[in-house]
Structures are given as structure tokens and as C-alpha cells.
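Here's the structure we're looking at; comments come further down.
All protein chains but one are shown in place.
A, B and C are the chain letters, set down in written order, and residue numbers restart from 1 in every chain.
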Amino acid sequence: MPSHPTTSRPSYLAMLSLLFTFFLLPSIVLAQAEVGQANVEGTPIVPDSEQIVVAPVTSLIAADHKYDDGEMIDLSWVPSIDDQLIDGKVIGYKVYRLEDDGEPQMITELAPSSNGYNDQSVERGKLYSYFVSTLSSNAETPSVRTAPVEPQREWLNYELLNVLIIALVLGGAVIYFIETARRGKKLFVRKIAGIEAVDEAIGRATEMGRPILFIPGILDMDDVQTLAALTILGRVARMIADYDSKIFMPVSRSLVMTAGRETIKASYQAAGRPDAYNDDMVTYITDEQFGYVAAVDGIMVRERPATVFLLGAFFAESLILAETGNSVGAIQIAGTARPAQLPFFIAACDFTLIGEELFAASAYLSGEPKQMGSLKGQDVGKAIAMAAILIGVLTVTIGDAWNVEWMQNITTVLTEIFSTK
Amino acid sequence: MPEFTFGIPLVALSDIGRVISLMLIGAGLLWILVRSLRAKEVDRRIVFLFIFIAVATPILFPITFQERATLIVKKVFDKVESLPAGSTVLLAFDFDPAMAPEVQPMADAFSRHCLEKGHKVIFMTLWATGQALLTQSLERVVRGEYPDKLDGVDYINLGFKAGNENVLNIIVTDFRMMFPTDVNGVPLDSTSIFDDVKSCKDLDLIISIGGGKPGVKEWVLYVGDRVNVPMGAGVAAVVAPQLYPYYPKQLLGLLGGVKGAAEYESELVKWYPHLEERGTPGLRMMGPQTLAHIVIMAFIVIGNISFFVSRRRERKR
Amino acid sequence: MEHFALWLGGFLTLGIFSFLYKDNPWYKLTEAIYVGISAGYFVVVYFWDNFYSKFWVGVFPHKRLNEAGELIAGVEPDYWLIVGGVLGLLMLMRLLPKVGWISRWPLAFIVGATAGLWLINYFASFVMVQIQNTVTPLFGMDYSASLYVIVGNIVVAVGTFTGLVYFFFSKEHKGAFGSAARVGIFFLMITFGASFGYTVMSRMSLLIGRIDFLFGDWLGMIK
Partner (left out) sequence: MKRQVPLIITFLIGMIMIFSFFIPPLEGLEQTCSLFFDVIAVFAFFLGGGNLMRIHVNKLRRRKKDWGFSIVTLGGFIIMLAAGLLKIGNPGGIAASPTTEGALLQEIFTYVFLPLQSTMYALLAFFVASASYRAFRAKNREATILLIAAFVILLGRTPFGMMLTGWIPESFSVLQVPNMAIWIMNSPNLAGQRAIMIGIGLGVISMSLRLILGIERTYLGDDSA
């Protein structure tokens, strides 16, 4: 098989390692020891006629990283004028740090054409100064040392101020409409098919004398979709208690089991039927995705529920559950905020709560004015989003084309407002 | 090999099993179609059975469908084909074993095509986990199938270098700075392939394979956009939609998923028929996929027919 | 062993597939095995990863000794974790009927933390980023876009806008507003149909994998 001449390779390697141990290694060590004193701009550390001397970096600035807890310092510099990719004299940079005027310590090595570094290993209450050495293949040129900086802690992240303001506006809108509704003003909320169907679906189960299956997704309590499922469960369980129907809720997380029991129990109490509640309405199966699905599929074909609720966070199992539920003739109401799974619910279930509708369902089902008010607040958010898209697209398209300055200004402001750094 | 033509797709039949199962599927679908004209619904278990047969048959008795390359794939092929022999092509294997089933067929097809055409090929990877795969496919495809091609002359393996896009940032101006030697420790200066190659500017074509990060996006941003070298890419199906916006300006073409690989292979086999026996995994994997898709589409049609028939009956009533 | 493992795999695989025909004792058996084993496996994983590595080692860090057996500076214990432990213990109070109500405290903690955390995260990445991405010049930067791209841009902007109209709760879908909402539904339907169709291939490859196992690895029918 053709290959490189390999015979010379061992000796070649041996020479290289000899060279390294006797020459390069000591020189690196010496160079590093000498760095401490050598911080005059442009002075090479080991003067030697054979050396490739490269220019130092300029305009080195060390500054406190803005809006952090005082744990970062940002360095920036203009790369060495020899750092041009064509001749490749500069092979990299070394960043040195002096802590409270102590000994310089190398903290990192960077590739050519780097022009900055973010030091994340600093502490508050200490002073740090830096210098950067430009490396050629056999020499190192340090830059001027920076003035000492102390990392600062900031109490508010002004970079995210726009997020805070919009969040406050939207949150304020939600709270405003909740208050308005509480004071008795009538608010209109349109019908949502999937939610309207809940009552009928529970009634059907009662008539048929078959149980209602409630699947709250497969994620734990640290996901909002599970919380949404539980808030809906509160309403649904109340109706079930009123109708004197049966609910069964297999879950894949222990915490969801606990919270689910707590919720159903309260609903039965509120309906005045605490005696009808028992803990076995909610059972834990297994945390594992498809193990849970195998068991729920089994439950579906054996118990033949009249109604199935699939609400919460679902992954690939969405379709397995929905198809099995369909095969036993159950009315299915599904809902998730995972866009990837929505198509399968749309295809296999009778009603699907699409994204936002899942979070609105509980408020809607409660029928309380203050809860409905929060939905109105959501609409304010949508109005803002729609206005931003409409105005933004128009101004950016027209403003760029005819160079209309005020339009460009609007675009800039909009981008500022909706930017997330 | 006896060939048998069902309309347009050429189905190579070498086995009685293949005929029987294809007839089973065809006759079955026909029977269900007739039933659907009488507005009869199909039991879901029958659908299941059809899917099982449609997937299992091409696995047991290999059936391949002739793919016709879409423009986005053909452009990559045409580029490799139209470069004069002896051009330098860089193949970046930026994927790990998890992604390999989808993109390894593309990597093989690209390697074969370049070597057949007499291009000089530079192999490299930015993925630590891709290193072993690169070595294996070099062993299998390059050394195994083209024993007369010389390492360092016709091809070279630079191996893996840590640093992600930083590596690209450097090789865009100088290969030797990042890769003083190839994967075996041979200095680049001693290889003839690098005689005329200093940086990515001196390449004639770059093909990036793999859809993760670093991957095609990084190659486009750090190399393709900065030097005037055409770029092609092959990625897994899930990431392909995110990369279409780069076509045709920044990427001259793109292979997405097993389908992309199959299209490239079909084009390759058309030009180099002797490559067919070396294996066309993309086309082979498309066999069960295609049959399954056809069966699903057939059922959608059948479902609609029975739906309309039953609706008409209801209206008459 | 190798042989046994293959037959076991085949047995379990067919057991699950048998469910497609109907529920049967074979499926029940595989289901029972699956549930028991996976629940047990997760207990083990959670115990070592969460309880031991995160909690126990966090509160009682490993002492690091040097070669002479002297203690060298190790990791500082993180006493904050004890709060988590206490919350966990409160959760277990459910088992005692008289003080069971106290388990609502950790639940309240989790609900508060989840709601507060995701409120901003969802807002930033689902609302702000999406709005920002939608605001693009329809004809491309400096008017260079092709007709294909322009049509695409317009479709994206119109689709996003009308999609939002559909989600509006406080206005009846009537008149011009209703027509916009209807266009929005059309876009949602295209989205669902297209995503469904695009996923079929990856779902089929899962089955290809199992059939490969059944006929190849297990029965050795694939050359």
C-alpha cells in the first residue's frame, strides 16, 4: 500500500523531542519567568538575532464587564500589526494577569487575530491589571500593562431594561383587566371550540358510565405546561364531581401525582363530595417516556374510557396515545404548547387546544370574571406583537428603499425594543 | 439481472419474494380501493399490515427506486463532475456516530465521486467524535476501493483539530498554521497535494457534511463567505430546512437526509455504472421509505374516496 | 449469552408489536416487564445523580487527601442544599395524615419558581425573538432578493400576522377581522399538514430499525 516514507520517522521524532527538552522547554520556562519585569512596549523577551520579533498589541483596555455580579472583566485590544494572515508571523496571543500587583500569571492563550477576551475568574474586591503578549514561533512581545480594574457588581441589568419594560407593560395589562373585571365590568371572550366541548365530553362519559382519563403530559412540575394541565384538571375534576363521573389519572412523575391528588381532592371538596374522592384516582406509573406510554395504552384498551384529556407537555408519544385513544372510541380533547406535536393531535383528536389556548383553558373554564380579565390582558400582548410586525415590516421595507429617515428611525427603535441580548 | 418495469420506476426483480410481496401490496390496495368505492372504511389493522409489508419487503428483498436528482442536489454533483481532473476538493466530515446513518452515505458518495474523477481530496473533521468515523471510511472507501491512489498525493487526511470555528478562521488563510502535519504526523510540506495549497483560497470546492455545530453554517460564514470558493453541503433531514436560505447564493447545493443521499447516488450510478456494486446505501434506505410513503398516500386517497362516496349517498337520501 | 439476548430482544419486540392487533397476554407481560424495569431504573438513576451527587456530596463534600494522607483544601459544603432537603422532607409529610397539609409548602415553592422562571424565559424567546425575526425587509437588503424570496417573505409576514389574529380572544371572528382570522387558520393548517408529512420519514426509519433487528440480527434473513 502506498504511503509516506516511514523509515525516517522515529529518528525525526527523537530529534524533535531532544530539541524540545534541551532547548525549547528551558526557553519557555525562562521566558515566562522574565515576563514579570518585561513590560515595556516592544521589548522582546529573549533578544536573539534569530528571533522573529513581532509587534505588540495596542490599545489594550481592561474594563469591568457591565451588568454582572462582579465576576467578569472584559479585555479588548487591536491585534499586532504583524498579525496578518498572509505571512503568518504571529501564531497567537497570551493573556497575563496581575492580581493586586502580584506576580503576572498567564491565564489563557488565544488564536491569531483575536482581539478580546472575557476573564471570568475574577473576584470582587481585588484589583486586576493585564497585559497581552504577541507570540511568534520563537519569541513573545508583551504589550503595555493596563491600569488596575476592580470588577463591579451592578444591581440592575440595564441591557435587559427593554425586556423588563415590555414585561411590565404586558403584566400590567393582565393585572389591569383582572381588576377591571373584578369591579364588575363585563368583558367579552369568544368561544373556543376545544374548551366548549369539555362539558359535553364529561357528560357523555357519565351517560355511558365509563371513566374519564386525564393525561397531564410527561414532564414534571418544573414545566409550565404541566402547571397548565393541573389548573385545567382543577376545573375538570369539579365538573366530574358534580356529574358523579369517574376520573382516572395515570402520571409519569411522582410530584405530578402528589399535586394531582391535591387538586382533585380540593375539587371534590368544593363540589361538596369529599367522600367520593380517593387517592387511587391518581397513580404513578414510571418516569420513563415509553414505559409510561405502554402502560397508558394498556389502560386505554382495558378500561375503555369515554373521554380522554391529553393536556400538557408531550413528545413523540403524543400520536401513540391519541391513536390508541381514538381506537377505543373515546372523545379526545388534547392540548400542548409543543409546536412539533400539535400536528399529531390535530390529526388524531376531536378537539385540540393550540398553544396559547392551553394556557387560557383554565381561566375560560372557571367562568370567573377576573380570570377572563387575564385573557383580555393577553390580547393586549397580541395587539402589541401585531402592531410591531406590521409597522416594523413596513418601515424596514419602505424606509430602506427610499431612504426615508423617519421610517428608518422607527425600525431602529423597534429593533431596540424587541432585542434580547 | 432481469429487469422489470412498472411504469416509470425501474424495479429490479431478482427474487420471487419481491414479486409476491409487491403484488400483495398492489392487489391489496386495489381491493381496498374497490371497497372504498362502496364507502367502506378500512380497519386500522389493515393499514398497519400494509405498512409492515411495505417496510419489510424492500429490506428483505432489496428494492430500489430510481431517483431523479432535484436541482439543489444536481448542482453539487455537476460541480464535482465539471471540475477538471486534479482539482483540489476539501471534504469536511463534521458528524458523530449518532448522525452517521443519515450522512455517512453522502460522505461515501462524495469521496467516491471525487476519486473517480481524479480530484485530489483533503479530508478533515472539526468533531472529536467524528475522528474515528473519518478513519474508518477512509480505510473502507479510499484505501479499500482505490488502492492505487497515494496518500499525500491523491488524498490526505488532516484528522481532527480542536477549536471549532477558530480552526476555520485560521485555515482560511493558512492550512499549515493549524495543521503542520497530517493525521499521521507527516508534515504538509512534504506532501505533493499541498504544494499548491496554502489556504482555503486555493481550493476548488469545499463540501461540508454534517448538520450539527460546528458544521455547514460555520463553514459558510467563516470560509465560504470570505473566500471565493464554491461550497456544497450534506446534512441530516431535520436541519435541512434551516439551511435552505443559504441556497443558491452561499451554498451551490445541498443534500438533505437519506433522500438527498439517494438522489446523489442515483446521479453517480448513472455516470459511473460500475459504482453500483459498491453499494448505494442511500438508495437502499429509500426503498422502504418510498414504499411506505406510497402506501400512506394511497390510503389518504382511498380515505377521501370513501368519504366522498358516503357523503354523496347521504345527500341522495 | 449473545444468543439468549437476541431471542429475548425478539420476544419483547414481538410482544409490543402484538398490541397492534389487539390487547393480549403477551403484550401485558411485556408491558409489566417494561413498567417495572423502567421505574426501577429511574429510581436508581435519580438516587445516584440527584440525591447522591447533587445533594449528599454537595452538603458533605468528599475530603481530598494528598499522598501523605493530609487534608488539602477541598470543595466547600453548600449548606443551601439543606433548604432543598427540608422541602423534600416536608413533601414526605403527606404520609402522616395530621400534618399532611404541610406538603403544600414545597408544592407552592415549585409552582412559584416554575411560573416565575418561565414567565420571562418564554416571553424573551417565544415572543421577542419571533417578533424580531419577522421584522425583515420584504424585498431583501438593498432590494436584491429574487421573486422567490420576496414571495416567501410576504407569506411569512402575512401568515404570522393573521395567525395572531386567529388567537385573539376578545373579539368575535366576524367581518374583516373574521376573514383575517380565517387566513390565519389556513396558515396554521398548512403548518400542521406540512410538519406531519415531513415527520413521516423519521418515523419510518424507527420501524426500519426494528425490522432490521427482527429479520437481520435475530433471524439472520438479511444477507
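Rule of thumb we're sticking to: a residue touches a chain if its C-beta (ideal position, glycine included) is under 8 Å from a C-beta of that chain, and two chains touch if they have at least 3 such contacts.
All values reported here derive from a predicted model rather than from experimental measurement.
The chain not displayed here makes contact, within the full complex, with A, B, C. Interface note: of A:Leu187, A:Met208 or A:Ala270, the residue touching the hidden chain in the full complex is A:Ala270. Take chain B: the residues that touch the chain left off the picture are 8-9, 42, 44, 47-48, 50-52, 55, 65-72, 241, 244-245, 259, 262, 286, 289-290, 292-297, 299-300, 302-304, 307-308. One chain is missing from the display, and on chain C it is touched by residues 5, 8-9, 12-13, 16-17, 19-20, 28-41, 43-48, 50-51, 54-55, 58, 80-81, 83-85, 87-89, 91-92, 94-95, 101, 104-113, 115-120, 122-123, 125-127, 130-131, 133-134, 148, 151-152, 155-164, 166-167, 184-201, 203-204, 206-207, 209-210, 213. Counting over the whole complex, chain A has residues 67-70, 153-157, 160-161, 163-164, 167, 170-171, 174-175, 178, 220-222, 224, 227-228, 230-231, 233-235, 253-255, 257-259, 262-263, 265-267, 269-270, 280, 283-288, 290-291, 293-294, 316, 319-320, 322-324, 326, 337, 339, 342, 344, 346-348, 354-360, 362-363, 366, 368, 370-371, 374-375, 377-378, 381-382, 385 touching the chain that is not drawn.
Just so it is clear, only the chains that are shown with their structure count from here on.
In summary, the chains found to touch both chain B and chain C are A. Among the remaining chains, the Cα-based centre furthest from that of chain A is the centre of B. Here A-B and A-C are compared, and the pair linked by more C-beta contacts is A-C.
Distance from the chain B centre to the chain C centre is 29 Å, each centre being the mean of its Cα atoms. Averaged C-alpha coordinates put the centre of chain A at 13 Å from the centre of chain C.
Touching two or more other chains at once is no residue of chain B. Looking at chain A, one finds that none of its residues touch two or more other chains.
For chain B in complex with chain A, the touching residues are 44, 143, 147-153, 163, 166, 169-170, 172-174, 176-177, 184-186, 190-191, 199.
On chain C, the positions that touch chain B within their shared complex are 20-21, 198, 200-202, 204-205, 207-208, 211-212, 215-216, 221-222. Residues 163, 166-167, 170, 187-190, 192, 221-224, 227, 255, 258-259, 262, 285-288, 290-291, 294-295, 297-298, 301-302, 339-340, 342-344, 346-347, 354-357, 360, 375-376, 378-379, 381-382, 385-386, 388-390, 392-393, 396-397, 400-401, 411, 414-415, 418-420 of chain A touch chain C in their complex.
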